[in-house]
Structure formats: C-alpha cells, structure tokens
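This report refers to the structure that appears directly beneath it.
Here the complex is missing one protein chain, while the rest keep their positions.
So, chain A:
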Amino acid sequence: MRAWPRSAANRIALVAFLAYAAAMFVLGAAVFIATHAAFAQQMDVSIEATTNALQGELRDDGIKGLIEAIAQSRRPGPISLGTSLFAPDGQRISGSLLTSMPAPGWQSIVFADPQEGPDPARAKVTLLPGGYRLVVAADLESLESIDRTILEMFGTAFAVLLLLGIVGAYSLATYLRGRLAGIETTSAAIVAGDLRQRAIVGPAGDEFDRVAASLNAMLDRIAGLVANLRQVTGDLAHDLRTPLSRLRNQLERLRATKVDAGVEELLEGAVAQADDVLILFDAILRISEVEEGSLKRAFGILDLSHLVSELGETLAPLAEDSGRALVLAVETPLQVQGDRELLSQAIINLVENAIRHTPLGTTIRLLARPDGDGAIVGVEDNGPGIPEAEQERVQQRFVRLEAARSTPGHGLGLSLVRAIADAHGARLKLADAVPGLSATIHFPRRIDL
C-alpha cells in the first residue's frame, strides 16, 4: 500500500471516516446532554412539588403538622428526596437530611449520607413564615448514576461503530484504489509505448466505468492518429522509394552505356544523391518498424558479451583507419533478452557516432557489464562530449548539433538506437564521461543461466 498522503483513495476514506466518527460523537453528546437536562429538570419538578406539598401541610396544620409530615415524607421513588426543617436559630428541628442551615433559594448543598459520607445534592430552601426554613434536596448521585449509565452505553456503541467505520473506510479505500489501479495500469502500459492496452470497463456504468470508457475512447483516437501518422510516414517513404530506385536504376543503366567522362561524372553524382535519399527513407522505415514493437516476439536469449566482443573485432579496424582507438571492456557472462541484429545495429550506431564526432586520437571504450539486476552496453569516449542541455535533444529525429553540420548523416542514428532500446524495455542514457560522452543502453534485467 502506498503512503497515506499520496493516495487520494486513502484520503477520501479517511475524511469519510472522520466525518462519520464526528457525527457519532455529536449524536452521542446531544443524547447525553438532553437526557441529563431532562432528568435534572424532573428532579427540580419533584423538589418543587414536595416543597409545595409541605407548605400546604404548614398552612393546614401549622408547624406541628409540617414536622409530622416531614417525619413521614421519606417515600421511595426513582428520585430519593431528603427534607429538613430548620428553626430560625439554625437548629434542625425535623427531617433526616443532615446538613447545616443554608441560605434560601435553589442551590447545591453537601449533606452527610449515613452510608457514604458527604454527598452533593440539589436543594430548594424555602423561607417559611416565622423564620423557619424548609430544605428539600435530591441526592445528585442518582443523576450521576444515570449519566454514567448513558456514558457507558454510548461508549460501547461508539467503540463498535468506530470499528465498523474503520472496516468501512478500509473497504472504501481498497475499492477506490482497486478501481483506479485498473485505469492506472493501463495508462502506465501506454506510457511505456503499448498503445493497444485498454482499461477494463465494468458492467455497472458508474463514474469509474465512464472514466475508463472515455479513457479508452481517447486511446482509440490517439492510436488511430498514431497509426495514421505511421502509415503516412511509412507509405510516403515506401512509395517514394520505388520511383526513386527506378530513377536510380535508369541512371545506372545510362552510366553503363558509353558516355562522355563529364556526363559519367554527373550520372555518378546523381546516383550517389539518389542512394543518399534511399538510405534516409530506409532509416525512417526502420525506426517505424522498430517503434511499432512488433519485433518483440522474436526476442530470444542473447549473449551480450559475446555480441559486443564480436562487434569490437568488426569495428576496431574502422576506428583505427579513422585515427581513433577502440578498446573493449567486456565482462562475462552477460545475457539479456534481445534481438542480435537490432542490438548490433544500435551498438554500431553508437560506435559510428563516437568515431564521427570526436577528434583524431580519441579513445573509444566499447563496454558491456552487469548493473544491479540488469546490464549496460554502450560506448564511452574521451572526446569533447555533448553539453548536458543538448543530450536529450540529440536523441530526437533529424536533430544534428551545430558541431556536426560538416559530418555526413541524417541525424537518425541515435533515434534508431533509442527506438531499439525502447523495444527492448531498455533505456538509452547519454551522460558526461568526464571528459567525453558516455552513450549507454541500460537493460533492466539480465538473464542468468
């Protein structure tokens, strides 16, 4: 699983979960507060009612009747009420509520519980005629116990719901990632050059399916355009090749007949020009062919060190004749999955480039060596190199640097090397060899036998 902040699916799930948890909490708190308030109010109503009843006793039967009523008033109920009557001098003259004389009005008092010691209570103190004070109080313990019960119930429910929330959030994240992964995998394959990949469109027709469907439609369109472009490029090169080679052949035939030396020279030049254009068309067609990736099926296991050694033997005389030295740096064994001819061509192009674009006396190293799980093959020279800013550009078609204007070529050599590397799932890397240029093909995997 990827890191939390990097995954939108995880973030969405997290936000949904937090909202859900907050809603649960708010709901619980509201229930608690409402229950608490309702119960406290009920408590006050009871106190009020009892106070009124006792005041009635006082009116009807005088202070004696009140004292009697207080003595009998300890009745059982959900809310246990305590009552006391204080004389004007502060003396408790009736009732079981053990407390000192409070001031009149609603208030919280502390009374001495015979079993539990000091206990808080809600009390109403009424000033009676004659300076007597009537205290009616409800033990807050019953309220607290109800609060506790509600909290416990709610806590358990919250924990269960939280757990459900976590499971839900995890499922949501997994689902979202799963749906997105399908689209992402397709996109990655397309970026890697496989335009035939399509995202899977589910039967539900939901947003994801619609995104996948429009991605596919977009890909169909792009693939169509690319195919069209390739077709046009290929057809153009191909169709021009036929009349051009007829022209070339006719010139050749004309040259074979007896003509003046001057005409012969002109004909020879014309044939050479035609050949040059034919070579260019062949190079374009070759790159298209390699880029199409249809060659992949023929890739077998290839002994890279052997191939490079052989090419070194073939190319060393060319370097030598041009006044450069080609040295081999090959480590064995080195096997990759690849096509012998394509890789030969890539390596020849790299060596040829090194010969063409370096001064006399340059040493060109042709190398093949393991690299982690992969392999590297390529050339390094100690010539002037290519500025870093230009290194990406020279891999594009028809790009030739200012310094190379005077040398022959069409600027397709490195494009072909790059296309060949891509077809192998490898990467062409240009780098500063300090001094000089290093142009290497990096294979991600090698095959151990």
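Here, a contact is a pair of C-beta atoms (placed from the backbone, for glycine too) under 8 Å apart; a residue touches a chain by one contact, two chains touch by 3 or more; residues count from 1.
To be clear about the criterion, contacts and distances are computed from a predicted model.
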| item | value |
| --- | --- |
| Omitted chain (choose from "Assimilatory nitrate reductase electron transfer subunit", "Two-component system OmpR family response regulator", "ATP-binding cassette domain-containing protein" or "Na+/H+ antiporter subunit C") - UniProt protein name | "Two-component system OmpR family response regulator" |
| Touching residue (missing chain; options A:64, A:148 or A:246) | A:246 |
| Listed residues A:318, A:433 or A:447, member touching the removed chain | A:318 |
| Among A:80, A:345 or A:382, the residue in touch with the chain that has been omitted | A:345 |
| Options A:222, A:263 or A:279, residue touching the unrepresented chain | A:279 |
| Hidden partner chain, residues of chain A it touches | 238, 241-242, 244-246, 248-249, 252-253, 271, 278-279, 282-283, 285-286, 289, 294-295, 297-298, 313-315, 317-318, 321, 339-341, 344-345, 348-349, 352, 413 |
